[in-house]
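Removed from the display is one protein chain of the complex; every other protein chain stays in position.
Moving on, here comes chain A:
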């Protein structure tokens, strides 16, 4: 009934899957790991943009013992996240197995502090619903769920990978300096700044500002601190900020002009046999789509072909 072989092992495995999925959906984000042990919280890894270092720490031997203190963890996290610039969205996800919290001070004050610094705290519980976790999530705008079993836990965890919906309000409109490195020339040999190994230029990217070699993107240049990304990464984050509007359901009326074929796949929308012909229509460009294209557009493509193919600038 409980998690096998041990809660820690299951959580570590699911966390690894989560980190991969998270970086897949949010290539520009950073993740750090914190553990709570014997009432004190320790920083396991630095906040960084590379999934490999986080996963390596998870695969290492993780022990658990003693009481848990939610307040100490929140204070630690708050301290780190305060250094993040204001255009960044700050979030904490607790994987909480204890049924109480043994705090040195008033946890309500700490929750107020988190609320003021706009840190969104979510909790996934492994045992039962605890009031203080619920309160924390409600105050900071996070979500609190309790897992029924292993597969449910993985499902709940992966739900946190896409960014939360109300993200646009927090971000102030700022100019962020980013670099778009190019691949180096074949015959260029240099030492990469992350592993300190000799690499050919074609295997890495050249930072546009300081010209050092970096192995993978997205990353932060170690020499000059510039954020280095490539355009597909930006595009993948972009669709979370500006999602495609949900399509309206319409039924086919006799005598209706146009709308007989799906704009996406050109298949006929009129169902022979007289069954109800429900299909969907984009509210912006008024093109009709079938259900399969609807699912594909919303989940994979993140762009409506009808809107993209319109030449008008007013959108």
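The rule is short, and it goes like this: contacts are C-beta pairs under 8 Å (C-beta built on N, C-alpha and C of every residue); 3 or more make two chains touch, one makes a residue touch a chain; residues count from 1.
As a convention for this text, contacts and distances are computed from a predicted model.
Asks: Choose one: "Large ribosomal subunit protein mL43", "Transmembrane channel-like protein", "Proteasome subunit beta" or "DNA 5'-3' helicase". The correct choice is the protein name in UniProt for the chain not shown.
Replies: The record names the chain that does not appear here as "DNA 5'-3' helicase".
Asks: Would you indicate which residue among A:41, A:54, A:101 or A:140 is in contact with the undisplayed chain?
Replies: Hidden-chain contact among the options goes to A:101.
Asks: Residue by residue, what part of chain A touches the chain that was omitted?
Replies: The list for chain A reads 1, 70, 99-103, 106-108, 125, 127-133, 145-148.
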